[in-house]
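Before I ask anything, let me first share the structure, which is written out below as structure tokens.
Missing here is one protein chain; the remaining ones are kept as they sit in the complex.
So that you can tell them apart, the chains are marked A and B in the order they are listed, and the count of residues begins at 1 in each.
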Amino acid sequence: MNPDKPRRQLGGELVIPVLAIVFTLYFFSTIWNSPWTAQVSAFAVGSILLLVCAMFILRCILSIRSGEGSLGFATLFSREDLATGRIGLLITTVGFCVLIEWLGFTLTTFLFLSISMIILAKGKRPVFIAAVSAAMALGGWAVFIWAFDTRFPRGWFETTMKAVLSNG
Amino acid sequence: MGETSAILVEVFFETLSFWWVIIPTIFLGLIVGGIPGFSAANTIIILMPLTLAMTLQTGLVFMVTLYCSARMGAGIPAILVNIPGTAGAAATPLDGYPMAKQGKGQQALAISFVSSSIGGLLTTLVALATMPILARVGFYMHSVEMIVVMLFGISLIASIASQDMLKGLIAGFLGLMIGSIGTDVVYATPRGTFGFLELYDGVPLIPALVGLFAVSEAFVIIEKRVIVAKEGGAVKGSWTDTFDGVRIALSRWWHIIWTSIIGLIIGVIPGAGASIASFVAYQQSRSFSKTPELYGSGHPEGLIAPESANNGVTSGTLVPLLVLGIPGGATAAIMLVVMQFHGVSFGPSLFESQPKIGYGMFMAMAVAYLLMFFTILPLSRYMSHVTTVPTIYLAPMIISFTLVGGFVPREYMFDMYLALGFGLLGYIARRTGYHVAAILIGIILGPLLERYFLLALKKSDGDISTLFSSNLGNVLWVGLVLSLVLPIYFGRRRKQKVIPT
Partner (left out) sequence: MTFSNLNRRRFLGTSIAATGLTLAAPRIARAADYPDRNISVIIPTREGGGADRNFRAFTSIWKDKLGTDFEPGFFPGASGRVGYEVYMGKNEPDAYSLIFGNMGPEVLNWAVQAPTFDVNDYFYFGQVDKDPGCLFVGAESKLQTLDDVIAEGKKRKLNVGTSRMAHPASIGLLALGEETGAQFNLIPLSGGKNTVAGAVTGEVDFSVLTSGSVIAAGDAVKTLLVFGENVVGEALDDAPSMNSVYGTDLPEMLSARAFGIHKKAADDYPDRMDHLNTTFKATFDDPALLEAYVASKGTPEYLSYGGIDECEAFKNAMLELGAKYKDLLSGA
């Protein structure tokens, strides 16, 4: 084989099959004592899934033994991810979901948009970013909270606006 | 007959005089259709007090227009930023988004608008003409037949997976397995729910849809400056591209016709819907194409098929509503409620007692599609600029927009986390070469397939031979096998023709 050819990074490719196997086994455990109607199609689909995953893992083992592949995760994570701000974006996204419960919809949306844009823009044009984020967050507030009255978490911004609107 | 035509002409002009309702509603529909999770049905519910306050005819025109335009609106973010806002638009990004990435967003929008409005208009007229026959479709398409229809859609997994069959199947079956989460159809035993009550009704579609497609894509696109692949100058922003899209769509008029008819027929079946129709139409379109390998890479036909089909469904769902009094889908069910409020009772006698209502709904739909064609098409030029927004701004917007969209249909915070979870799954899948579309087809069609499968089995007391017990079902089985085998055969013949020369 060609030694210059980079090895296929199979570690990353194995993540989905491993998740699939774990999930399928968990799923089976929840229906073990259930009526047949709950089992029939899940067992059928699950067994095929386990089978194709097993075949894939076998293929990976063979290709690792022949030296064509390695257990690397380069396809999934790399140093690039830090540089491009991808990790930063992931953190702000998780933060968005968590903080929205405490800060309310509008404020969290504003913070999420501005912080992640600043991370991605590597700190350039902060004023422009803040303005865009504020406009988007206010637009979202107008549609989701004010007009359609959805059940998004309310924070101090929403409560203040409600008080202002009802008094004014 | 003469009497009916007189009514039709009269109703047509009456409906046209409602242009002042139709045009603003078209824009409202575009917006709510474009926001993931909102949908026409939800909007009509939210605006119910307003709808009920309108006169019968205004309310009717309003609801029908909103229904059609929301369907069309859902295609816009699906094409431009890979966010299908409803399950009915889930097949649209398969070829629509690659087109946008190639800088053909404007053409793609034009193609989508043309095939949606022509598909919608055409099927409305077909439905109008053949209503009594069409309404019978539901009498023949029972659970056994529907199993085969589902398999048509699900077999797409195999086509999508053709590059690496094993990985494609893993993705598809993982999707089917995720789709099995929730209580079983018959005895409501919870399965694979991780203890979350929010998953008892199955995985909610919108969070899965936006997570897998849009959130994961947002994490990928930040590598590039803009969505459009060829940096700079790819989007011309002139009318040429719009006309080009119109030309591309119109030159495939036959394609629009038959894929929209697929949508019409599936739409007529109570309980089936736009998601099934668009996947089946896409699968059929790919099977009978001379260039199946182009699908998924921005092939116009791969965009035309789901868009004309899901608009065909729109007219289809009205048929059982009007003729039988059974709503074909969620939006039709709400129309039923509103109409009943006004004292209209649907069912076999409607066309005798209140023919103007019955024909009026179809006419409203036809007029809405007609007006939509002229009002929306010019906008494609401006909408397509979304793809030139730098990804450093676009990606966070997509993420917040879609997480919010995941929340909206059920208003559970859980669904927002779920969308994020699916986003991560989708990202891992993309980076490691698994097709998110294959996962998604499993999630969307899996529960439907299981439902029909279990109903058929429960009806026959567990006798599996029931799957081959109906004549129509058997014809469909043969059709399914042919649509899987023939493309391979034709593909080989084409290759043989090329090689010997």
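In this text, contacts are C-beta pairs under 8 Å (C-beta built on N, C-alpha and C of every residue); 3 or more make two chains touch, one makes a residue touch a chain.
Just so you know, these numbers come straight off a predicted model, no measurement behind them.
Asker: Of the residues listed, B:Leu30, B:Val246, B:Ile304 or B:Leu455, which one is in contact with the missing chain?
Answerer: B:Leu455
Asker: I'm checking contacts with the chain that's been left out. Which of B:Pro355, B:Pro390, B:Gly421 or B:Pro487 qualifies?
Answerer: Touches the omitted chain: B:Gly421.
Asker: Based on the whole complex, identify which of A:Gly72, A:Gly88 or A:Pro153 touches the chain you can't see.
Answerer: Missing-chain contact among the listed residues: A:Pro153.
Asker: Spell out the interface residues on chain A facing the chain that's missing from view.
Answerer: 35-37, 101, 151-154, 159
Asker: By the contact definition given up top, give the residues of chain B that touch the hidden chain.
Answerer: 45, 48, 138-139, 142-143, 183, 185-190, 194-198, 200-201, 270-271, 320, 324-327, 333-334, 336-337, 340-341, 345-349, 410-414, 417-418, 420-421, 424, 451, 455, 458-459, 461
In this text, only the chains that are shown with their structure count from here on.
Asker: Round to the nearest whole Å and give the separation of the Cα centres of chain A and chain B.
Answerer: 24
Asker: Going by the contact rule set out above, which residues of chain B touch chain A in the complex?
Answerer: 35, 46, 166-167, 169-171, 173-174, 176-178, 180-181, 184-187, 189-193, 215, 218-219, 222-223, 391-393, 395-397, 399-400, 403-404, 407-408, 411, 413, 416-417, 420, 423, 425, 428-429, 431-434, 446, 449-450, 453-454, 457-458, 462
Asker: Would you tell me which residues of chain A are touching chain B in their complex?
Answerer: Its residues touching chain B are 12-13, 15-17, 19-20, 23-24, 26-27, 30-31, 34-38, 40-42, 45-46, 48-49, 52-53, 55-56, 59, 75-76, 84-86, 89-90, 92-94, 96-97, 100-101, 105, 109, 112-113, 116-117, 120-121, 129, 132, 136, 140, 143-144, 148, 150-153.
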